[in-house]
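Structure record follows, encoded as structure tokens.
Here the complex is missing one protein chain, while the rest keep their positions.
The letters A, B and C name the chains in turn, as written, and every chain counts its residues from 1.
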Amino acid sequence: MGAEHFCFTSEPLSIERTYALAADPASGAVVTMVGTVRANTQGRAVAFLDYEAFEPMALEVFARISRHIHECWPATGKIVIHHRLGRLTVGEASVIIAVGNAHRADAFAACQYAIDALKLEAPIWKKEHWADGDSDWVVG
Amino acid sequence: MGAEHFCFTSEPLSIERTYALAADPASGAVVTMVGTVRANTQGRAVAFLDYEAFEPMALEVFARISRHIHECWPATGKIVIHHRLGRLTVGEASVIIAVGNAHRADAFAACQYAIDALKLEAPIWKKEHWADGDSDWVVG
Amino acid sequence: MKIEIKLFASYREAFARDELVLELPEGTTCAQIQRHLAGERPQLARWEAVVRYGLNRRFVAPDTPVADGDELVLIPPVSGG
Partner (left out) sequence: MKIEIKLFASYREAFARDELVLELPEGTTCAQIQRHLAGERPQLARWEAVVRYGLNRRFVAPDTPVADGDELVLIPPVSGG
């Protein structure tokens, strides 16, 4: 599994690039999930978000997620996780996960597991800055 | 729902374009599934596939799938289904479905429903041409 | 009555054309049309038990009668995606 499969970047993410890394002639299905910055949270207009991560530990969490997926869904092909850091505005992609599998049901299950586990375990934080000038760290 | 959300084309599909049509600042998650031509089926090397569809009826099936999704998962944003026709070689994308939702679990469920229903209901056929020169219509 | 039959996949190949227009007696059903076509092209008999019918772009039951001007498509097992 090449290093480019899990990465943090301050550049805009590309679904094309993420997909291309996950695609593989043995996988009949590639399921991709893109998380984006929403315009509103709890009824409050969002201006922008600041993302930060403890990268080396987060990358180990990604590797653990990947090992778990290969154990649970053995026909899994490639797993790609790209996470953006820094300042993001509304509509921008913060994370893209792509999982290939010969069986599409397993690709869906594994991709969903990956994003759920990432959100629970990976040391990544975001601070929400609202249009009204207020800001706070997002919990959960 | 614009006509470009459901389409058949003989041009290569683009996950970037499909995603861009589904993305929307109200949807925190967009789940995309890409179906590709596998290198092998039942242990036989594939040379290429020919896809054909009864397009007007298939587009009505897509619209029905879309209505069902909006009923079952009311927070669904946009639903995009792009299907390729004609001759496809190994690794090429035959279908891309993208579904946006504020809640990622619903985006996963709806996208999976869409591809499952498409495969059961849409009048689309593929003929498999194997490397050994033989060919046949794929059943199911 | 005149019925337009659109042909796809193995049906298109069997007749080497995209479409047939048949002159049929009133009350003919979708299933009877399938049997008529399989009579002309025996290689279509393999679909007899599994073919579905799209009448004016909606799925209908095999015993549905067709009417003058209807568009019928015979749908062997689909495999999109």
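In this section, contacts are C-beta pairs under 8 Å (C-beta built on N, C-alpha and C of every residue); 3 or more make two chains touch, one makes a residue touch a chain.
Note that this is a predicted model, so its numbers are computed, not measured.
By the touch rule given at the top, the unshown chain touches A in the complete complex.
Residue-wise, the contact with the chain that is not shown comes from A:Pro56, picked out of A:Gly43, A:Pro56 or A:Gly133.
From the options A:Arg17, A:His68, A:His103 or A:Lys127, the residue with contact to the unseen chain in the full assembly is A:Lys127. Think of the hidden chain as still there; on chain A it touches residues 35, 51-54, 56-58, 60, 83, 94-95, 115, 118-127, 137-140.
Keep this in mind: only the chains that are shown with their structure count from here on.
With centres computed as the average of Cα coordinates, no chain lies farther from chain B than C. Mean C-alpha position of chain A lies 48 Å from that of chain C.
The centroid of the Cα atoms in chain A and the matching centroid in chain B are 23 Å apart.
Counting partner chains per residue, chain A shows two or more touched chains at no residue at all. Touching of two or more other chains is recorded for no residue of chain C.
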